[in-house]
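What you see is the complex with one protein chain gone and the rest in place.
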Amino acid sequence: MTKKINIKINILTSKLVLCLLMLFMLSGCSGGREINDLEIVIGMGVDKDEDTGNILLTAQVVKEGEMEKSSGSGGGGGDGKAFWNVTGTGESVFESVRQITHKTGNRLFVSHNHVIIFGKDLASEGLQKYIDFFLRAHEMRPTAIILIAEGRALDVMNAKPETEKLPAMNIAKLVKTYGFTSHFYKVNMKDFASCLMCDSRSPIAPLVGVSKDGDNKDIYMSGMAVFKNDKMVGRLNEDETRGLLWVLGKVKSGVLLISFPNKQGKAAFEILEAKSKVIPEIKDGKIVMHVKIKAESSLSEQTTAEDLATIEAFEKMQKAQAEVIRQEIMAAFDKSRELNADVFGFGEMIRKKHSNKWKSLKDKWDEIYQTIELNTDIEVKIQKTDLLKKPASPKKEEK
Amino acid sequence: MRIEKGNICNMQLLFLITGFVQSSISLIDFTVVITEHQTWMVILAGLVIATPFILSYVALAKRFPGMNLIQINDAVYGRFLGKVISVYYIFFLMMTLSFNILDVGELYATFLMPDTPFIYLLIFFTATCAYAVTKGLEVLARVSHLFVVVGIIVPVSTFLLLIDQMDFSNFLPFFELPLIRVFHGIHIMLSIPFGETIVFLMIMGSVNKTEGMVKNTLTGLLIGTSSLLIAAVRNTAVLGNTEAIWTSPSFQSTRLIDIGTVLTRMDFLIGIAQTVLIFFKCSLFFYALAVAVSQLFGLKSYLPLVLPLAGIEVIIAATVFQSPVDHAAITQDAGIIYSVPLMFVIPPLSLLIAKICGLPKPERGKGV
Amino acid sequence: MILLILIYIAILLLSVPGLIKRKEWRELTFFSVLYIIAFVLGLLYVLDIPVPSPMKALQYIIADVLGIKYPQQ
Partner (left out) sequence: MFRYISKVIRYLSLKNKNASQDTTTGKVNNEPISSDLKRNLEVIKGILRDSSDVTFHEFNFGHDRRFKGALIFINSLADKNEIHKNILQPLMYDVLLLKKDANMDFTKIDTVSKNLISITDTQKLVLASDLIDHLLAGATILLVDGAKEALAIKSQKVEHRGIEEPGTEAVVRGPREGFNENVNVSIALIRRKIKDPDLCIEKFNIGERSKTDVYIVYIKNVANPKLIEEIRERLDRIKIDAILESGYIEQFIEDAPYSIFPTVSNSEKPDKVVSKILEGRAAILVDGTPFALVVPMLFIESFQSGEDYYSRPFLASIMRLIRFLSYIISALGPAIYVALTVFHQELMPTQLLISIAAGRERVPFPAILEASLMIFTFDILREAGVRLPKAVGQTVGIVGALVLGQASVEAGLISPIMVIVVSSTAIASFAVPAQTDSGTILRYIYLALAGLAGGFGVIMGLLATLLHLASLRSFGTPYLWPIVPLNFSSLKDTFIRMPLWTMSKRPSAVVWDESDNYRQSPGLMPSPYKKDSGGSK
């Protein structure tokens, strides 16, 4: 009996599912979007429209057909560009995004947006009101990289790279490979928002500029922009940026150049690994930050004829490298004090370690920041000398 | 007279409970707004506080072997009061079921398929749940371990993929939030994953052996809670102070996965896990609801009621809240307050009364 | 609207014959009661007539009448 009922129910339910499927089919509900109807956006730029003071939004849309063509053939219509920079204006970012549909006919699809570039004048006005859309829109991803253009974002996006087909992808690649020099740093939307939300910490973002060389426009990275709250107040140059990254422990690789004071010539080292540890200490109302850095490097180049692969030379060079690092850190620190922007996040560290004292410090953090002492303890080890034991120079005569 | 004849074994009870607790993985997002980086603490505290109550459910089920909640209510509180309490429970089941259905709808409407009409998703989802319920508890219990596997693999794998983006100093300082917020968070935790295990009183009657039930329940709770913990720790460690601003921290944190530019866009994992787990939870709730209603009315089978109940649930889910903001606000407030007696007062009370009066007496236990 | 009616006709066709055949009148009664409730709710939803939300009522009773409430952040 029960078995029969069960079988019956099976039939019933399978039919029910079928019926529902049919009904859905009939009602034609779907909500899907065909891939042909999408304008795939891979990069966005936000500028200030000079005439109206509104937002000038640039969206870089991929032209799929051009992408497929091999660069050799080149034929067919169009200028061979695989991207299209569409602009729209409006009083809010979202409004301008929708404004763009007047030109594209299709809705912008921003899930694959890799970079967001803000113009410099916008950045110095404050980014708070522009950034919301990029965090809120469901298609936006928190991994999108944020950059500040030296001039206008539109110009950066127009500069066509030589090897890559898409400028935005090129920029994203540039930023992601910051580790070669550690002269700038990758900041994504989540990191930026995280800094914005913080009471004390100042957000930073990489700066990107365009260098003109005749007809050729090239993009280069030129350090980091420093924000106070949400307004851009200054910049860190390359060495200062690396000083900052030393403290944060984000240095991946790079070149350490030391020169010998008495002799001529220089030695260049590749940074292999860097670790850092920051311990905040509050001693009778005075804040001391102990920064401990351990780095490893390898000798990559030397311009002197001297044999550097000796224990004494190693020790000397290790000390010299530590000094270089210290100088970089101090440069960054001085700059941040000058701008009064806590780019290191020292305030956060104190909040986490000494949360009860933080409450009293919080309100006067700007003044206190100027009085912080930085105590560095840097240790560098040279790991190897690569392919050479000695430089390719004439043998010195033994005494 | 019990309605469902299928039996489940102790091992399956363990998996059912684990899966049930794991399925609240999306609901920790409610708590995050309130407790921020202390969420993991709140989860643990919730577990510790909830355990004695859950044990009281088990004790109740053991005392009344083979009976479900509605029958226990009848036996302990008598015909009339028992019925009133049962109606209260049924209201709770209906509401919680509709919230869970709504959760799936919101999940898809916000993240995965924003262009698809909301109501279709709800209908689709509820129909599939109804299908599961018509298959009966036995089938659901038999497949429960597969859901548990999903509930473990997804948090663990996303945790591992995100490990290089984690900053464990985000958990500092340990005690920062005002106590009332921590208490509020613990209350949500108590109600949503743990207190809701009250539905197992509808199911434990079907467990074929009562010995070992305590052990299995506790193990299930522990495994489930550890999944929740992994997810909470992942979110806090990855997102840091931004955790509280996102609609769904779990989604945002997995969206950050970027390993070698190949392993990106892993948020579909979270989508799948949450859909599948909430499906599991909804099916259990739906089953409990259908059995409870038909038991209340004294029907022979719960099957005829499944489809109309599904219809009611869809409409409730679609209309009960005006927006996700409403949803979050009311769930965090009245939503967890009204169910306190159901979870933390009535079951221990029933147990007490049963102890005092020596229930269950053979045949028709008298009222108080 | 049409979809709603079709779904409900489908439910009716799927459930009722079995109930009649097995002569489960009591089940049929309760099925009908729930069925009508569901249908009315569905109709209200489709016609855009606001359906009273039980949670709103609860919120009113608990927060405003009884005054139990967590402080808002």
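To keep things simple, chains are lettered A, B and C as they appear, and every chain counts its residues starting from 1.
Methods note: contacts are C-beta pairs under 8 Å (C-beta built on N, C-alpha and C of every residue); 3 or more make two chains touch, one makes a residue touch a chain.
The structure displayed is predicted, hence computed values, not measured ones.
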Quiz item: Of B:G19, B:G82, B:G271 or B:G311, which residue touches the hidden chain?
Solution: B:G271
Practice problem: From the listed residues B:I43, B:L121, B:A231 or B:L309, report the one that touches the chain absent from this view. | Solution: B:L121
Quiz item: Among A:K48, A:H114 or A:H183, which one is in touch with the chain left out?
Solution: A:H114
Self-check item: Absent chain, residues of chain B that touch it
Solution: 11-12, 108, 112-113, 116, 120-121, 124-125, 128, 131-132, 135-136, 139-140, 142-143, 145-146, 261-262, 264-265, 267-268, 271-272, 275-276, 279
Quiz item: Since one chain has been left out of the picture, which residues of chain A touch it in the full complex?
Solution: 7, 10-11, 14, 17, 21, 24-25, 29-36, 38, 40, 42, 62, 64-65, 67-68, 109, 111-112, 114, 139, 141, 169
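By definition in this document, only the chains that are shown with their structure count from here on.
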Quiz item: Count the touching C-beta pairs: is A-B or B-C ahead?
Solution: B-C
Quiz item: So what's the Cα centroid distance for chain A and chain B, whole Å?
Solution: 41
Quiz item: Just how far, in Å, is the C-alpha centre of chain C from the one of chain B?
Solution: 22
Practice problem: Mind pulling the residue numbers of chain B that touch at least two other chains? | Solution: 123, 301, 307
Quiz item: chain C: which residues touch two or more other chains?
Solution: 7, 11, 14-15, 18
Quiz item: Which chain B residues qualify as touching chain C in the complex?
Solution: 33-34, 91, 95, 119, 123, 180-181, 184, 187, 293-294, 297-301, 304-305, 307-312, 314-316, 318-321, 330, 332-335, 337-338
Exercise. Name, in rising order, each residue of chain A that touches chain B in their complex.
Key: 2, 5, 9, 12-13, 16-17, 20, 24, 27, 29-33, 135, 138, 141-143, 188, 190, 193-194, 197-198, 349, 351-353, 355
Practice problem: Note which residues of chain B are touching chain A in the complex, please. | Solution: 5, 110-111, 113-117, 120, 123-124, 127, 130-131, 134-135, 169, 172-173, 176, 239-242, 245, 252, 255-256, 258, 264-265, 301, 303, 307
